[in-house]
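Entry: chain A
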Amino acid sequence: MTIELIVVLLVAPLVGFLVNGLLGLSKNKGLKGNEQLSGWIGSLAVLVSLVCSIIAFASLHGGAAPFDETLYEWITGESFAFNIGFRVDALTSVMLLVITGVGFLIHVYSIGYMHGDEGYTRYFAYLNLFIFAMLILVLGNNYLMMFVGWEGVGLCSYLLIGFWYEKQTATDAGKKAFIVNRIGDFGFLLGMFTLFAAFGTLDFTSIFDAAEADNFQKVFGASTLVIATLLLFVGAIGKSAQIPLYVWLPDAMEGPTPVSALIHAATMVTAGVYMIARSAVLYNIAHTGEVVAWIGVLTAFFAATIALTQNDIKRILAYSTVSQLGYMFLGVGVGAYASGVFHLVTHAFFKGLMFLTAGSVMHAMANELDMRRMGGLKAKMPITHWTFLVGALAIAGFPFLSGFWSKDEILHSAWGSSPIIYAIGLVTAFLTAFYMFRLIFVTFYGESRVEPEVDSHLHESPPVMWVPLAILAIPSALIGLLLGWGGHESWFHHFTKSVFPEAHHEASGNVILFMVISSVVGLAGIAFAWSRYRERTPSEEPTNALHKLLVNKYYVDEVYNALIVQPIKNGSHYLLWRIVDNGIIDGIVNGIGSIIRFIGGTLRRLQTGLVQVYIVSMVLGIVLFLAYYLFFL
Partner candidate 1 sequence: MNAEQILFILFGAVSLIGAIAVISFRHPIYSALSLIVTFFAQAGLFVLLGAHFVAAVQVIVYAGAIMVLFLFVIMLLNLGTLSVQGAIGRKLKGLAIILGILFAAEGIYIAMNALNDTAVASAESTGATITTTTYDIGELLFSKYLLPFEVTSLILLAALIGVIVLVKREGQEEN
Partner candidate 2 sequence: MENFPLVLIISSIVKILIVVHMLLIGVMIMIWSERRVSGWMQDRLGPNRVGPQGLLQPVADGLKFLFKEDLIPDHVDKPLYVLAPAMLLVPALITVAVVPFGSSITVLGHEIPLQIADINIGILYVLAITSLGVYGVVLGAWASNNKYSLLGGLRSSAQMISYELTLGLGIIGILMLTSSLSLREIATTQGAYPWQWNFLIHFPAFLAFTTAMFAETNRLPFDLAEAEQELVAGYHTEYSSMKFAMFFMAEYMNMIVGSAVTVTLFLGGWHFFGLENMGGPVWSGLISFGIFFLKTAIFLFVFIWVRWTLPRFRYDQLMNLGWKFLLPVALSSIVVTGILWITTHSRLIVGIGNVVAAFIVVSIVAGLLVMKTPKPAIQDSDNRLTPTALDAIE
């Protein structure tokens, strides 16, 4: 593995972004309007990165040493230096494969999906920029570069959620995502500061080595690391939509569906998981994993319950994403870093697949998302149906599909940590299977409730869209089997063993037993959904209090609004605007203006318009200056 490979890997999407950006600015109608051109440029750029990622992965797999090199010093000070440097080890290479692989397929899918959109070129420019930022996030060999990528993906997420900026809801959702993310980023920044204060550097290698060294604990004590890791976890909560900062993710579905698939399901939202996995050494030492695990499992359960009652396909998928992210945090929280990352990988594939399928449905249904107006789509859209079914089975933990392997590993590890967590996780697994198949039965089976005019041109999506679906379906189904066969002795664990430290809680109990339990739970969920929704439409009105609570998402948005948004708005209006801005600041500004006006009015008399008066004063000045220079210096 050479530096050139990584530079090409990193720069290709940037080039794609620049080219597409310039095309967007171009006044040339032929170039600007050419959808195919920008679409394929964008896809090609990611394809280049994908090839590079595969090469990097292959060389690592072939036994090459992890790459960790500093390119140059970025910011230097008297006592510190921040570098531009890259690190490619097993974890990074897996992330690279996920990002570029899923990313490439979604790019190709977007060519068809975004067909005819006005911002076509802009869309691909943003998408390429996102890939670039995400690559920086995973490639950096220090926290600062990770933070740069972290902010970069946040920016792209904001831009893409608000992609259809004519829509008020879209811009609002973008702003919401941005602001909520800022809270998390604040924590991340503070975490970075803490680390820098403690270690004087932000390089992964140096920090981990120093933290593992014996004398560190004596000098700083573990509390520093506790604070640092918790603060970093705040960042992860924001980025990965955990309780209490998950509220932005469901709203983020206002963006184009491929964006939801790529950014808000497969890659960006998993950055928090990646970050914790990357900092595994610190979390192990600080013993803060339990906090992570608890937040994760609660989020998983909480989001799953909300998903039960939603009727909007993309929202269900969004809450499902939040829930699955909770699983990942549960995994990394209990010390099963490899399992968490493994779930990240499988989830990227099947959730990406499901989002794209939802997009395909939307595409066919003229942007209709409410599944109560669907039904019986299986006949009209067979490929979409089958691919979605694969994804749903995978997420539901159907035996031997990918979700089964990764989720099972996490639950197995959770048992080792705490049976309560395990129990909540198991319930969540049941709920997951239930709401997913509720979605499938209502959408694809039963009577067609499609509006007649929509029904008339209901059709299967074009090849450029369903081919990526089909391709994605294969890894969604099989990747778990390939990577996860053998539980903790699997290939994936073997491959990533060098990166992660030993877990605290050795998983105990019979592996097969756990597998059977979780399979049964998943199948039960599917069966329950089949029994309730095979022939039924979800009711319009909530029937009881619990249902109502769930439909309204526990009133979290309303609570936030009442507790945070309104006080700030009122404070701004009455205190900041009326008193501070109008009274104090305007008073100062106007006062300065009046004073200057008064001075100017007085000084105006000096400007006589007579040139010679000016010259006299000039000469006077010269004489005085010369005199000072000659006689006093």
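Keep in mind how these were chosen: all candidates are chains of the complex that A comes from, given by their letters.
Simple rule for what comes next: contacts are C-beta pairs under 8 Å (C-beta built on N, C-alpha and C of every residue); 3 or more make two chains touch, one makes a residue touch a chain; residues count from 1.
These numbers come from a predicted model, not from an experiment.
Per the touch definition at the top, the candidate among 1 or 2 touching chain A in this complex is 1.
Across the interface of their complex, candidate 1 is touched by residues 608, 610, 612-613, 616, 619-620, 622-623, 626-627, 630 of chain A.
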